[in-house]
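A single protein chain has been omitted from the complex, and every remaining protein chain is retained in its original position.
Letters A and B name the chains as they come in the text, with residue numbers starting at 1 for each one.
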Amino acid sequence: MLAVGSLLIFLLLHAGGGDAALAALGEQASPAAIEAFRAEHHLNDPLMVQYWHWADAALHGDFGQSISLAGGFSTAQLIRHSLPNTIFIGIYALILAVAVSLVAGSIAAARQGRIEDVLATCGAIVTISMPDFWLGYVLVLIFSLGLGWFPAYGFVSPTTSLTGAIHAGFLPAVAIAVPMAGIFARMLRTTLLETFRQAYVVSAHAMGFGRMFVFWHYVFRNALIPYVTSIGLQARYLLGGVVVVERVFGIPGIGSVIVDGAFARDYGVVQGCAVVFLVIVIAVNFVMDLVCALLDPRRAG
Amino acid sequence: MWRTFRSSRVAQVGSAIMVFTILAIVLIRLFSPYQPNDKDYEAILQAPSLQHLFGTDSYGEDVLTRVAYGAEVSLLISFSGLILGGLIGTVIGTICGFWGGVVDSVAMRFIDLLYSFPTYVLALCLMLLLGYGASSVSLAIALVYVPNFARLARSMTTATRSANYIIAARLMGQSSPRILLREVLPNIAAPLMVQFSAGLGFGIVLEAGLSFIGLGVQPPTPSLGVMMADGKDYFEKGPWVLSLTGLSVAWIILGLNLLGDGLRDAMDPRLRRRRS
Partner (left out) sequence: MSAVLEVSGLNLVLDANARRLHVVRDVTLDLRQAEVLGLIGESGSGKTMTGLSLLRLEPEQSDITATTLRLGETDLLVASQSALRALRGSKIAMIFQDPVGAFNPAKRIGWHARQVLRQRNITAWRDKTHDLLAEVDITDTDRVLDAYPHQLSGGMLQRVLIALVLAAEPQVIIADEPTTNLDNIVERQILRLFRRLKHSHGAAFIFITHDMTVAAALSDRIAVMYAGEIVEIGPTRDIFDVPKHPYTIALIRTAQALQARAGRLPEIAGELPSLARHPTGCAFASRCPHRMAACDTTRIAMTQTDPQRQVRCLLHAPA
């Protein structure tokens, strides 16, 4: 999966024919210098050989030199420095979204058709419709520029100070979490309502179990399984949102790195980051599958 | 189905929002005293007022007029991207679902892979490849949505493949392409349409996001994303440019989402009435 994915990205970016040598050395570079650069970076080899060189290095944690960014950082260094920030923000947002959606979705389903349900359902559709990066600015307008509770820009790395990161990362995490929470809450509400109609729920009522007992142990417990699966399926949107929101708040995560790389037409950086993103999404889905297997005895081996 | 769609309150609100939006766009374009690129250096960054309902931007352009033009650009980009992605995805999905076998497993592997890239990362790589601009953004939206349609079409097709009416059609000696077109497609069209209407909203977000970070549609094309990107540069002095443009984006997406929900409810009456 990963091999094919990295190959795909590699081919996609090389098929574009953007000449890395020209991009790195500038339009005025002498033909000799370009030739030397190409030889050094194996740029004259057939594509598959180039891919082989790159993949081999990548497996050893070497994504090549960034040819555009000042200071001569290697792509691997860039990723190593930025990855914790991205993961932190991603998990932060995920926790917020899951927490809010669990509460809102459960209330909506339990009070179906009543005012709480209408409010939650309307709230969900409205939040789903908000572009996260725009929401980020609106939050900044209200909470940073208006109330001054949170910094408008900049970020504290969680490796430096966890509490600082939680404070500084709050607004970006909320911006990513709000539309996600809407999606998750709707998903949970639907699955809860479907579970309400299952035979085992009627059966539990016929046994005379208490209302809350049936809700928690029968309805909620079983609705959790499709809910967790849906979180895995949303990972690509969640991380997609991270890319743009990092940009909005100036968070030095891989989202920012890949955007900078794209601006500089630094294919090596974009390639490396894209693969890292792929790994993250696959990892998230893997974890969600594990959680599902724990929750659902029918799926455990 | 059409009747349930019309009687659904969600669909009614969604339609009302969309009709209002389209009407507003047309009216503004017909009667606005401004053009989207009318620069007025006397009236730079004016807060919303009766002259400029949404205020003016850093060139003194009327934001509301620009939103009306930008909405059309963004909708078109999203729409064409979805059409393309929907077609490609549906073709791949139905073929894989209908014939199965090696082609299916290889193609779906590839589709799953596409589905594992974060949306913006995939779009960004494609932009890098094709160069910036409206048509590239359309293609990026298409690429992001191919796996959604392919997965949906495939699962729906696999489900119908063993349905009795398909088996009957086979027994009657109909050719496979004919069965696909005549029997399978009409039966899976409904969920694909729901996906389409939901995707239309997200396409606009994707366009806006890409253009916002500067990797999408490029100025002076007045897409909503370009305007928001413009607005962020002087956000502190004129927050209304970004805020109100974004609000318009959210408004349009809300309308599209509600329409999609109404469509889905009409399609799946099972979900509408529940007992607990």
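The working rule: contacts are C-beta pairs under 8 Å (C-beta built on N, C-alpha and C of every residue); 3 or more make two chains touch, one makes a residue touch a chain.
These figures come from a predicted structure and were not determined experimentally.
The chain not shown here is touched by just one of A:A204, A:V228, A:V244 or A:I258, and that residue is A:A204.
If you put the hidden chain back, the residue from A:Y92, A:F155, A:F184 or A:Y218 that touches it is A:Y218. If you put the missing chain back, the residues of subunit A touching it would be 198-200, 202-211, 213, 217-218, 221-222, 225, 295-298.
Criterion: only the chains that are shown with their structure count from here on.
Separating the centre of subunit A from that of subunit B, both taken as means of CA atoms, is a distance of 20 Å.
Looking at the complex, you find that subunit A touches subunit B at residues 1, 4-5, 8-9, 12-13, 15-16, 18, 112, 125-126, 128-131, 133-135, 137-138, 140-141, 145, 190, 193-194, 196-197, 235-244, 247-248, 255, 258-259, 262-263, 265, 267, 270, 273-274, 277-278, 281-282, 285. Listed in rising order, the residues of subunit B touching subunit A in the complex are 109-110, 112-113, 115-121, 124-130, 201, 205, 208-209, 212-215, 228, 232, 235-236, 239, 242-243, 246, 249-251, 253-254, 257-258, 261, 271, 274-276.
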